[in-house]
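I am attaching a structure below and will ask some questions about it afterwards.
The complex is shown incomplete by one protein chain, all other protein chains being positioned as in the whole.
When the chains are written out, they are named A, B and C in that same order, and each has its own residue count from 1.
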Amino acid sequence: MSTLNPAHPLGHAHSGDDAHTHHELSFVRKYVFSTDHKIIGIQFLCTTLLMLMVGGSLALGVRWQLAFPWKTMPIIGPLLFSSQGGVVPPEFYTMLFTMHATVMIFLVIIPILAGAFGNFVIPLQIGADDMAFPTLNMLSYWFMWPAIGFFMSSFFVEGGGAAAGWTSYPSLSAQAAAAPGSGAGQTLWLMGVTFVGVSSMMGSVNYMTTIINMRAPGMTLFRMPTTIWAMFITAILQAFALPVLTAAGFMLLMDRLVGTCFFTPGGLIINNAEPTVGSGQILLWQHLFWFYSHPAVYIMILPAMGMVSDMISTFSRKPLFGYKPMVYSLSAIAGLGFIVWGHHMFMSGMNPYLGMTFMLSTMMIALPSAVKTFNWLGTLWGGNIQFTVPMLNSLGFVSMFIVGGLSGIFMAAVPVDIYIHDTYFIVAHFHYVLFGATMFGVFGGIHYWFPKMFGRMMNESVGKVHFVLSFIGFNCTFFPMHLLGVAGMPRRLADPYNYPYLAHLLPMNQFMTYSAILMGFAQFLLLGNFFYSMFKGKKVGRNPWNANSLEWTAPSPPGHGNFDILPVVYRGPYEYASPLVEEDFLPQTRRLTPEQMAAVKPPATAH
Amino acid sequence: MTEDHAATVADHSDAAHHVNYMLVFGALCALTLLSVLADLMGGIEALSNAIGHFNTKLIIGFIVLTVACFKASFVMLYFMHLKFEGKWKFVLLAPTFVLAMALVVTLAAEIAVHYYTFNTPQSAVTASVEHGGSAAPAHAAPAH
Amino acid sequence: MRKAWSLFFLAAAVVAVAACWAAPGMHWWFPQKSPGGHAVSPLGNQIDDLFYLILVITSVTFIGTQAMLAFVLWKYEAAPGRRSAFTHGSHSLEVIWSVVPAGIMLFIALYQMDVWARYRIQSRFDPYAFEHPIAEVTARQFEWRIRYPAPGKTLQAKPQPDDLYTVNDFHIPLGRPVMFQLRSDDVLHSFFLPHHRVKQDAVPGMTIPVWFESTQTGEFELVCAELCGWGHYKMRGQITAQREEEFQEYLKKLSQSQFDDGVLAANAAGAQQAPAGEEKP
Partner (left out) sequence: MTHATATPTLKMGVPIPNGKLGMWLFLGTEIMFFTAFIGTYIVVRMGSPGWPTDPAVTHIKVALGGINTFVLICSSVSVVLAHEAMAQRNFKRATDWIIATLLLACVFLGIKSVEYYGKFDHDILPGRIPETETLALDKLQRELDSAFKTSELAVLRKKLADWEKTPDAETKYAAEIKKSQDRVTALGPVEQSYKELRTKIKGREIDLHQAEEQLTALKSAAQNENFARGLSSVHEPHVILYGNMFASSYFIMTGFHALHVVIGMFMFGGIIWLGKTQRLGSQHGVLVENCGLYWHFVDLVWIFLFPLLYII
């Protein structure tokens, strides 16, 4: 029995050396084409951080044009458009925001959540030695690279990168004549999205199998940390929503390449080209696209919600308030998330009765979010709050998610959406949920699991400075967007000041651009801290945060096969401040003797 | 290690349930023949005429799709052994089914029932003004 | 330094609320064509009312939750020797905070339906306006083409020889609901009147009736609100709302200038009208 019961909760006694002895792998197998979920997770993390730079730089290009329209754009301008004196042409602006969103969504947010954290954390938190299908896992990472290649190369083909927005609505995206970026660039874009899709699909099948079938003994479903629940539900969302996008993508690709006409009504004369033939349906694409992409926005936040729940509980030193409601609300968000996609199409010419139905379901999705928000506050209430960097970022998540979520209510109200649809109000909304919530959750997660990844801590002070600067920069950049939206400024405009009623908004846009640059510089702190600490950070043992879940019983960093002692789980992951023990935490694997159990009668729980 | 263990479990369940595959095969063939015949023979036409105002196409469609559903359930239940699997099959397949239906039903409500005037091939109204003539008919007559 | 983080988060919320409070005065609010930035259409005003209703609800929620956040951060900052309360949740609290928001959401959802129905459901349209569309607006990269029926006639689906055409210049009569048919020739566009709070995508292959009513004379911007290619940002039109008589007068003038073969006009008005006829050989 003693082997099942690790008697060293603090874990300082063993460092993970003993785990390394079995396998001798070449460098390439170990670090490049590795099948070890931890290495793959770290590969995903580094790649996506790199892509964050790319996406962020594109965003700064967008911001430049909005603040200083038709002025020489720094770096890009002289480099690419020297003939126009460094002034970017309007179609380049459309490419900038299209590729900004594409990179951020398909190459940063989705892979950093599912790919990086999902990979690293899932087997560790459920007590498995690896993923169910390690080779598939490796492939899932390497399928990212063709996508990156396609996206990046699209800038250099005739006509330039895709320019139909990340939503790629036909006919703009279906007809090569429609816009400069609708030629080869759009085709490459579609192929890129297909590869990302295949990558995610392999990942999600893997995660589902792993979570269903490879949990450690005693790890019942309701003893899983919320991170695992969130990853599980995200994987389900991916698995069942993504194939629809892939199929739609193929149809659009065929429309472009071989002349099918799923999304092309006949008789259109686009840019003086031949009239189109066929009798396809433009709105069909929007339905299929949002059938995936609305669930996708939850794919982009649920894992962060799970991670934040873990961190808030850990650093409040208090059990997660309402664990089961938290889990149910995650599922409810996912379930409802499948039937609200039409709220992106209120103004699209969709059947108005359908619009009403979608409005109702969209309103209802605020409920599980409310439950989550209040439970986070409930967890903090009465806690013993430690303001570590992960905790600060998690608090940033909660505070920003509320803003982003509440602005969602305006848009969910159809009549209000008549006015604010496709204005900066929308842009404000989704940056609040995507950057404000998810990215802060991710920043928190990076600081939180860094010691497990590398056995070292990230610098606390630098982390705090990064948080403060990002938080201020973020809010100064995006909060004013709500006001721009109310002022009626449409999104995707290269030069809004062309319209007299918007001309006076230029100074505000300049302020936002300066803030965005501040926020961009702040990210250097994160990167510096990340790579510096990887080699020079303070060394730590297994459980630097005194946390409960399984990963903290493994060595830091865990060797191949993760656990030196097969973990057995005796309780849920949030038993902080339990009266049963002296310390204020009680790991899931720690076995208590009957005497210990009897010493204090635990208070009635919510389960 | 889990692989081996589980494989034996699977073997057990297989051995326990013997399916007469030939019977299933026969049923599937018969059903296929039925749907081919439904199309080839004019029998249904006569039937629908007898009943009256029913659309022949609708009846054929209904029959062949029902037959397809039966065939599909035979394949799933016996060939894919779903009949003998544990409860997990419901957990796994129910969401897929619900989602697939949700997508199709919504699309049906939207695309198949046009709320707004739908005109495609779009009459090249403005084009005809410009290019002077050769406009396609505004409302192309259906093929049937 | 203690409690600094609580104040930090509190400050963010306070600044946000302050910015919203100051916004109308700084002209960061609804476009100001009318006093106070009110919508210049009845339905637009209803939309604004809904907006303000939701703004009140969300503001209360926002202030409440952020205050709560700041409070717990203030009160429960870690202190040596303290131990947090050991609780896994509360059933009744969960019920309260699911039922109360549910009630609020349901209220918003039901309350707004009527505005939406008036705006979109065709059987709720003003019957006269519905029967007599004043124009067909066809979006096209990157302009708005407007086709009016000849004065005194009703608009036909097919273009008529005596139809009147303008580009990017849409005149409407004041004080009654007007309906027009929205189409697109090439890609998606969106017909957006910020001052009237009207928006509708123009979909190729579809003809969509849109109605609105202007309560104020003057010229207003017509914006394209759906990405339609490189020139999306400059696809700007103009709405001119004028009194009924002026509008009819305008149509007559338009008809005259459009079907003027140059000779008549030259005779009638002398050299003034000459430029219109000049292009003809």
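We adopt the following convention: contacts are C-beta pairs under 8 Å (C-beta built on N, C-alpha and C of every residue); 3 or more make two chains touch, one makes a residue touch a chain.
Remember, it's a predicted structure, so these values are computed and weren't measured experimentally.
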item	value
For the chain not depicted, the shown chains it touches	A, B
Hidden partner chain, touching residue among A:A241, A:L268, A:A334 or A:M489	A:A241
Option touching the unshown chain, where A:F44, A:F262 or A:F358 are the choices	A:F262
Chain not shown: contacting residue from A:G115, A:G160, A:G181 or A:G280	A:G280
Subunit B residues touching the omitted chain (full complex)	1-7, 9-11, 14-15, 21-22, 24-25, 28-29, 32-33, 35-36, 38-40, 57, 60-61, 64-65, 67-68, 71-72, 75-76, 79-80, 85-86, 88, 92-93, 95-96, 99-100, 103-104, 107-108, 110-114, 118, 121, 134, 136-137, 140-144
Missing-chain contacts mapped onto subunit A	3-4, 19, 22, 129, 132-133, 201, 204-206, 208-209, 212-220, 239-244, 246-248, 250-251, 254, 258-262, 266, 277-281, 284, 288, 561, 563-566, 568
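In this text, only the chains that are shown with their structure count from here on.
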item	value
Higher-contact pair (C-beta pairs counted), A-B versus A-C	A-C
Distance from the mean Cα position of subunit C to that of subunit B, given in whole angstrom	42
Inter-centroid spacing, subunit B versus subunit A (mean Cα positions, whole Å)	36
Computed distance of Cα centres, subunit C from subunit A, in Å	32
In subunit C, residues with contacts to at least two other chains	185, 203-206, 208
Subunit B, residues touching no fewer than two other chains	116, 120, 122-123, 127
Subunit C residues within the subunit A interface of the complex	5, 8-9, 12-13, 15-16, 19-20, 23, 27-33, 44, 46-47, 50-51, 54-55, 57-58, 61-62, 65-66, 68-69, 72-73, 76-79, 82-91, 93-94, 97-98, 101-102, 105-106, 108-109, 112-113, 115-117, 119-121, 141, 185-188, 190, 192, 194-195, 197-201, 203-206, 208, 221, 223-234, 236
Sites on subunit B touched by subunit C in the complex	114, 116-120, 122-123, 125-129, 138
Subunit A partner contacts - residues on subunit B that touch it in the complex	2, 95-96, 99, 102-103, 106-107, 109-111, 113, 115-116, 120-124, 127, 136
